[in-house]
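Pasting a structure here, questions to come.
Shown here: the complex without one of its protein chains, the others still in place.
We call the chains A and B, going by the order they appear; numbering starts again at 1 in every chain.
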Amino acid sequence: MRESTFMSRRAFLKEAVAGAAVAATAPVLFASGASAAAPAKIDYPAKGKVVNLIVPWPPGGPADTSVRVLGPALEKELGTTIEIVNRGGAGTQIGMTELARSKPDGYTIGQVSLPTAAALYLNPARQAIFNRKSFQPIAMYIDDPGVIAVRADSPYRDLKSLVDAAKANPEKIKVAGSGVLAMTHLQLLLFQKEAGAKFAIVQFEGGAPQMTNLLGGHVECASFVLSDAAVRHKGGQVRVVGVMAKERSPLLPDAKTAEEQGYKVYFGSSRGWAVPAGTPKEIVEIINGAVKRATENAEVKEKMERAGLALRYMPTEEYTKYWEDTEGTTRQLLEQEGVKVPKP
Amino acid sequence: MEALQNLLHGFALALSPLNLMYAFIGSMLGTLIGVLPGIGPTGGIAMLIPLTFRIDTTGAIIMLAAIFYGTMYGGTITSVLVNVPGEAASAITCLDGYQMAKKGRGGAALSIAAIGSFIGGVIATVGLVVAAPPLARMGLRFGPPEFFALMVLGTSLVTGLSGKSIVKALIMAAFGLLLGMVGMDPALGSPRFTFGEMELLGGVELVPMIMGLMGVSEVLSVVETPMREVFLKTPLRSLFPTMKEWKDSVGSIFRGTAVGFSLGLIPGMNTLIAAFMSYIVERKVSKEPDKFGTGMIQGVAGPETANNAFANAAFIPLFSLGIPGSPAIAVLYGAFLMNGVTPGPLLFKEKPDLVWAVIASFVIGNVILLILNLPLIGMWVALLRIPYSIFYPLILVFCIVGAYSINNSVFDIGIMALFSVLGYVFRKLDLPLAPAVLTFILGPMMEKSLRNSLEMSRGDFGIIFSRPLAAAVLAMAAVILIMFVVMEYLRKGQAVREEQAEV
Partner (left out) sequence: MRRLYQVASLGFLALAVFVIFEGRRLTYYTDIGPGPGFFPFWVGGFIAVLAVIWLGAVSFRPVEPMPEDFIPSRERALHVIAVLAALVVFTAAVKPFGFRLTMLAFLLFLIGGLGRVRLVWTVIIALAGSWGVYYVFQQLQVSLPVASIDFLNNRGL
């Protein structure tokens, strides 16, 4: 602020030089600040502050296991203590609700399972208080394509033989699912539409009873997530006859995709991370980077492979689009099954 | 024979100082998890998996397995001493175990439970050694229709829990069925009786319900009586069972082993059912069925043995076929995988050393648990001397934390509070709690397996009768029911005749 319009010549020169100096260096300052960190660096995660990972599953299941494997690496990359909070119940609804209600400050991150979460909030009977817009997706870390498998000694050796049998005996060939409107169910609906055949879907509760009943011969085939079948495919007890993905899975290189056999079905389950909507972009970026580096950790890769979990990193933008697309497909399938999905 | 040789070799490995230590740590942790409310084997093992990453594979497996069957030992303690089941499977032990404690025989109850558990566990392990693959294959033959038949059998046996009034028992059994229906139905996934409450979509959580219904309601009952100091001051007679108690228990222990072992082979079963079934069996074969619920040692020996035999038998499908029969075993399965061990038929061929060392460590683990638990009984029982005005709030802390820790849910604490009121009222009205707990578990399993059976047959009920194993189980259910009725009739006839003779 100028006190008087009149200035001594010395003062004027000083000001001029100072001004010129600032004008000269300003662009340099701004340019260098662009990539790594803004001049005012966000203090996240703050020293000593705990980051909570909400896992909307009870301890012990495959979803929870994947978090416990990734956890130590993620902790190292974020540079602060991580606490895994299991909030299982109602097929992830309880955990997701808690995530949606948390403060968008980056100290509460939640695991998201798709299409499970979408099937949840699109279904009015579930009265979910959240939808896609309640969250800010961060990154995917597991991509588990759907598969169809038979017992190793089964006469059905590929998808075609199963489809032929189903066409000849509609609703007689039994296929094990893992839950009403779960991914395994939705994938079957897609497959049935594509193949023009109807199976007898027997809904068990989760992957373990599916496997038990398949091995016991009570069903002819089963619709799994790849991770539920991988270990036993390699062990020779079951045979994965079709993988619902664009490419063969590196975990099971000898299992043909459905596409290869003439059925264009692409569906699967994924696990990713999200924070409540409104979380600052910088924080999202930091977490995203940490997840990426954690998935590249050698020990994590090894343990995931042993457990049959298909590690796959997908960054924020791609994951956001993936969520949108998956929601769209899920919406169609739910409507097909008679669920009155509210208009978007 | 070869198996014996392998077993001896396994013992040599399992007795190495390092492996012994792992077995010890696992047993201790398991017992602790069993004593502590809420966290059952499933959650406990899941959380302790990272511990095992730093150890060698064999040691890791030994430790994880020890944690699992160790929890069966721990759960008994709180059930007997304060009528609060530390673990769902121990719920039935509360019935007679707590009554025994009230009479000063708590130590004896715990001793018999520990020894019975040991015997059951070891015999089950012998089964594992001798006949694992064929036994496991037998278990696999239980598909939905067979399972349904088994559930029908189990539910019809609920009459074995009834006291004087069969009407009251049936009402409670039906009430339990209703409670089991809360949540999403198996057919369409529609919410039932949830009153819009999201937390109820998964149904009423078992442990908070049992803790409230049996544990906290007991606290309320005792708080109500001004006589509360009396039972604690009852002189603690010898901690060890008397000769008579030993004699009475022997049969129960072997029957419990049989029940627990057979049920452990069937994927989808759980320990609570094994314990309940054993209790019912004991009542039915006893000469004094009406005394059950007042402190009969058979009511403790049988179920406690059964749940240990179950836990050890559950390893059979896991090891020989790689089938996890229950959530806890499924977690173990995952833990095994992460340590580089793939349970299944190939395991015996590929890693015989590991397998036999682990099997040997089962026996060792059971020994360790016995040694650990017996001396501690004195300590646990001494806790009862604490004045009740301090003791019962601590029990409540215990229950609250337990109810919360299942799902990190405050709602579950509320469930516990609600059921404590119900339990209190039911006690006053002399309505038996056990039938409700049993049907609460069996009901949903029955509905689910029926639904699955009909999905298999597309609506044809005949599937349950046309499949040989299912039909056989149903026939057995019918036979047992008839037997019960006949036995009851004969007993009443006998009582009438005795009365007339006295006249």
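The rule is simple: a contact is a pair of C-beta atoms (placed from the backbone, for glycine too) under 8 Å apart; a residue touches a chain by one contact, two chains touch by 3 or more.
Only a predicted model underlies this, so the values are computations on that prediction, with no experimental measurement involved.
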item	value
Of B:L318, B:L450 or B:L474, the one touching the omitted chain in the full complex	B:L450
Hidden-chain contact residue, picked from the options B:I92, B:V219, B:I253 or B:I273	B:V219
Contact partner of the left-out chain, one of B:P134, B:P393, B:G462 or B:G493	B:P393
Residues belonging to subunit B that touch the chain removed from view	36, 39, 47, 167-168, 170-171, 174-175, 177-178, 181, 185, 187-188, 190, 192-193, 216, 219-220, 223-226, 387, 389-390, 392-394, 396-397, 400-401, 404-405, 408, 410, 413-414, 417, 420-421, 424, 428-429, 431, 447, 450-451, 454-455, 458-459
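Convention: only the chains that are shown with their structure count from here on.
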item	value
Distance from the mean Cα position of subunit B to that of subunit A, given in whole angstrom	37
Parts of subunit A lying in touch with subunit B, wherever the complex brings them together	58-62, 64-65, 68-69, 72, 85-91, 93-94, 97, 125-127, 171-172, 174, 179-181, 200-205, 208-209, 211-213, 215-219, 231-232, 235-237, 303, 306-308
Subunit B residues within the subunit A interface of the complex	42-43, 45-47, 49-50, 140-144, 186, 188-191, 196, 198-199, 201-202, 267-268, 321-325, 327-328, 330-331, 334, 337-338, 340, 342, 344-346, 406-409, 448, 451-452, 455-456, 458
